[in-house]
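A single protein chain has been omitted from the complex, and every remaining protein chain is retained in its original position.
Take a look at chain A:
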């Protein structure tokens, strides 16, 4: 009770002061960590000059161009290009520039190799339909004005490598020419451009390197046609595939004479069936052909001789050839073996190899995440090795004390900082009292599941799910989501929690689903199965069976529901609850939201485990004027402390708190494109609040002249959404708060004192609650990438919105700024309540960026998890980079700060006791003297 009173007083004191969430410079890294990644590599160019640092320049699927240290794998520099600016190719020019071709060949940029500064950028006009490629002559001389060639379709651009100016531009043919290869034979001023016209004609152009003048051209047609793939195997031979992909066609074009020679693949490779694909050229006369899960390496000698060098079964990736010296080349092959990866390096001649470094760059493509508690600290298990010895502890505190009293010299200050940063306490593998230590379990696009420790972000375990790999039963598997499967409370000491990964075989909705259950502590796969049905929705239910496994409903593409885990126990629980379980489906393409209940026709077959849908309601949006742009719901595990909101003058408003509210935003179909594509008169936005059990529209509001992109976040009884206001030319944020009107009469104190009220009685949406809505809009400066809201253990602490800004930072904005009860001149009592006077725009305080000076490149998502400490919320934001921190929206009112000096407190107490004793002795003496007088 005393603690509660004390807490109340503390909160009171806090509210009387203004809240700010700034961080001191020396606090960076204490509670937060930041990890930089680049993503899955698409191209790599090695820069291995004899002098200077050896590096590799890579471009990745996350649109990152980066320079890595070849010895350690560290990032020298990197740039993240925009989502629409995909990198097509990367090359090193003159040994000092990195040239990237992006946006489908439309933008060519040169970066300085040592530090990554951009040197020049030039924009090229290319046809959108054809793929562009970059060609940099291998025999460039420093000093000479060297050209960079960009070719695509029938166009060749030649750009100066020093300043990016277009030197010449040549359109070779007006026909549908697709240039496949451009190359320059050694020591010549002529470049060869090879391509196909239509599907059956092969063309070779000889172009002057300096001027772009066509010197010669030769054509020949091939009656069975080409499929459009070609691989250059030597200076005068190209190998292509015919239209049926069953013949290899080698084309020689020496001296302007074109000869075809075709080979039937089954003759060459007897086990061939189906279709072949050419892999990028290995050069040096080697050709790689992919035939249904096998890669065959062929050596090409002359025009008509092909010899199989090697067959590689079930590889998942094969690298480009890497020249080691003038003559030698090497390439690498990756193969999956259960959950491990085999890495082979093949050389022309025999050499050995070993792995020098590896980077966990799957973390740049996280698709979903969840959290798990760490194991409880078991008695008898020694944790002595991670604890400080007493002497160390004392030394640390003595140093801290010195720091507090400003007696420390710079060396000691550095030592204090080091102690604080690598505190053993935060990296332990056991549960802590405050709930700061957890495991973040992330699922990456490639189907790898990793557990990160919140203390320092290290990978505790990682597993590559075998079920998410290509197989006969599952053609094109990919991971979708990860959910909590089992969270043991009763047997927390003996049982480990587990998570379930949901995937799908192929990109169609009717492809079979995948479930895989993984132990949260060890990463061991308990159970994996490819389902017989597809996965359209997955609903974690708020019930658990006797072994504390969470019940999940999987809705397949035929709208049938399947219950997991498939045990008789869980079925029994589910059948009991079934009349109260509903589900809804948002069909964006059809502009319909439909609500269903579940029903069981006949007896339940345990093996089938199949429940039928029963359509209850549907909301059809008029497709002429509205298009569903976004939906948002409350987080399932959100905890709300109270249903009442106390407003000025001790009045009460009852929040309408329901987990079954769906926020839907629709926009005008015309205005679905980019900002500025329509006039304000043609654009509008409707915001709906829909009850998903009964299909009732609780509220609808229109914003004229508003356009997407829309971002929304919903929590408790409010929703905040962000959009663009075309009339004001600014971004805007709106808040809607929903209150329950039907509970408004519960204001008689005596009834409440005696408990004669129905405020805690279970409520049903069929009782038709009367709701009132308050809303307000504000301007907001930033455009937004992602939005989230803080979550705390009991829901008492005030909330903050976490806004991922366009600059890849996370901004914390108090919910108090988005309070629809704000007015220009709040009354005295409203001021006391903490209502901020209304302003037209939301303030952005530089100190309230939770990412402080860092950037989470390519920010995609922000996840919040409550800590055990009520004041604190854990924030994990991911994109190409990862960032984790903990924030306290109302400051840490329930704990001492980390840098609180216990030593100083102890010293003060000791000094006080000593002073007490001394003064007591003195006063005794004086009294005695008085008495003798």
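The rule is simple: contacts are C-beta pairs under 8 Å (C-beta built on N, C-alpha and C of every residue); 3 or more make two chains touch, one makes a residue touch a chain; residues count from 1.
Keep this in mind: contacts and distances are computed from a predicted model.
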Chain left out of the displayed complex - its UniProt protein name, from "ATP synthase subunit a", "Elongator complex protein 5", "Transmembrane emp24 domain-containing protein 7" or "ER membrane protein complex subunit 4": "ER membrane protein complex subunit 4"
Touching the absent chain when the full complex is considered, from A:114, A:542 or A:622: A:542
From A:27, A:294, A:633 or A:798, residue that would touch the chain that is not displayed: A:633
Contact partner of the left-out chain, one of A:418, A:697 or A:759: A:759
Option touching the unshown chain, where A:586, A:619 or A:859 are the choices: A:586
Sole contact to the chain not displayed, among A:693, A:788 or A:854: A:693
Missing-partner contacts on chain A, residue numbers: 12, 480-481, 502, 507, 509, 535-542, 553, 555, 577, 580-586, 588, 595, 631, 633, 636, 640-644, 646, 650-652, 654-655, 657-660, 662, 692-693, 746-749, 752-753, 759-766
